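Okay, so here's the structure we're looking at.
Only one protein chain is missing from this complex, and each of the others stays in its spot.
This part shows subunit A:
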């Protein structure tokens, strides 16, 4: 606090008065005084005669930027060696404000006056700043090495449990799946995110969303690892190996003129998509959103805009109707400096890499396999619709297939890249009836043969078995299908499973055949276990049905296990078994855990407010755990990275499964008895506490009662009356006898 003014204690002379506070307050900052001055270089050298003309010309240019202060358009002159007064080739211009000065730098820098004179405009302060840079390079002091936490620590869990994240109300929790018990909290934090959370594809990072950007968290202590500033970010997408991150905001990037220390530069102004390097946190490039096809139309974003090649070397986006732009990473440059022009292109998908491809790419010296993408173009005039496979970076077209009477196509790659299934929605000639069929490209074979699987009905859902040669489709012939808005009515559907029949001999053709068709269902979505074999068919987005059906495709019937059927005669449908049916009221989302052992169904408040919460089932369809949580929003399993075991190692483990399972069964038993002991002890304690408390209170009440002279109410007499009620029961028996009589 400033000392109070005291007239009796005034300083004797002016020197003694302390003016520092006033000086501080009104001090002029000289350094900032030149912010509105720019220096213009490369001005033609002129003498007196031409000076006025040049000055007039230059003034005209700079006037567009803003008013120039009177008398502050200075062109210094000096006598040159020939004794002639000449201009020095540069001039100073002072504007009203610093903003105008920076605008001048932006607009006029690089202005071509003539062949030899390109104006260079710089801020005066910049010239000062850069001329003061030390001549000699001084290395920045090396930052001390701080060891980072292990990002994959959760994989070292002794029990091999999986993690999941639950977002409810405003609290985010990372939990261990405890099967039949309440999941154990690994880390929790209120207000961790503002909109939702997302795992990176290999599970290393948890992404949270904030108004200013996204933050990545991980490691054992869940510290913030890095953040990416992108105001208003709504959607993100990782590259397959977590090296790059693509963010999208509905607000175009605004780069403020001054004092901005964000990652964006002036060239990023107005862009909506940003690509980042996850490890370094550096901004690699920004892209504008595509303009809507017709001006004024609502632009819709189909995310991800950029699809990554599995090798992470390329990423691409489609401009519907005209081209596919493939960019290289990490240089962010357009491949071959131009987009691939494809008239009418609607959509494309990258071919996934098989495990063998991926491991081959890691070996030094071996040339990584080319990436491949598939795209399709609709029918235009007399041109048939067409599906094409293109190799990248060579851009060779590997295979094309023409299709007719096409309404729509969907490209489904099997996750190893072995097969591409194109689901084609077609119409009859008069366009009255629609139906679907499947065009399956066998990519690994020579010349990529295409097989057509005719499906008479409309296909609602299609899914490949991960790593397998089977797929499931859900079809419908329900007349409501075309007109109905999703969710309003529950469609009658049927589910079919297909497998690749290898044929008996070597020469016979391979073909996809139906294992079994299950009619009269209501399901509309297919969820394959990430390990294959098991599949869950579910009815989602319905308002009356919430069925879940658990199937096993390699179920061994008891008889078959004893006496193996003759080779080649096995009927695949015998191995298809419905394991269980379940129901989760109001289910909105379903996700398998990465190990394929458990499946979580959840009802999110984002879709409706009825009975929000989640349930955990095992692959057999047994309900393990269920929790209803108010304002429950999201449940996501933490993904696991790809296995490091080779095929042979996995096979060996599978063979010796008994040895391993014995150990885990023991663990399970131990934990079970331990838990019940705990529960029992807790219960005993509670009961003891209660009886003790009751005794105290009862004696106290009895004392008070006698003190106040009131008699205790005869509660015990009720017991005798209870016997009277027993007699009533006897009378009822009498009535029965009358009925018999």
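Following the convention adopted for this analysis, a residue touches a chain if its C-beta (ideal position, glycine included) is under 8 Å from a C-beta of that chain, and two chains touch if they have at least 3 such contacts; residues count from 1.
As a working rule, contacts and distances are computed from a predicted model.
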*If you look up the hidden chain in UniProt, what protein name do you find among "Eukaryotic translation initiation factor 3 subunit I", "Ribosomal RNA-processing protein 43", "Cbp3 protein" or "Anaphase-promoting complex subunit 11"?*
"Eukaryotic translation initiation factor 3 subunit I"
*asked:* Using the touch definition from the top, which of A:185, A:380, A:645 or A:701 touches the missing chain?
replied: A:701
_From the list A:185, A:433, A:650 or A:686, pick the residue that touches the absent chain._
A:686
*From the listed residues A:628, A:643, A:656 or A:671, report the one that touches the chain absent from this view.*
A:628
*Considering the whole complex, which of A:57, A:404, A:585 or A:606 touches the chain not shown?*
A:585
_Contact footprint on subunit A, counting only the chain that is left out_ = 585, 610-611, 628, 630, 680, 683-684, 686-687, 690, 693, 697-698, 701, 704-705, 708, 710, 713, 715, 718-719, 721-722, 725, 728
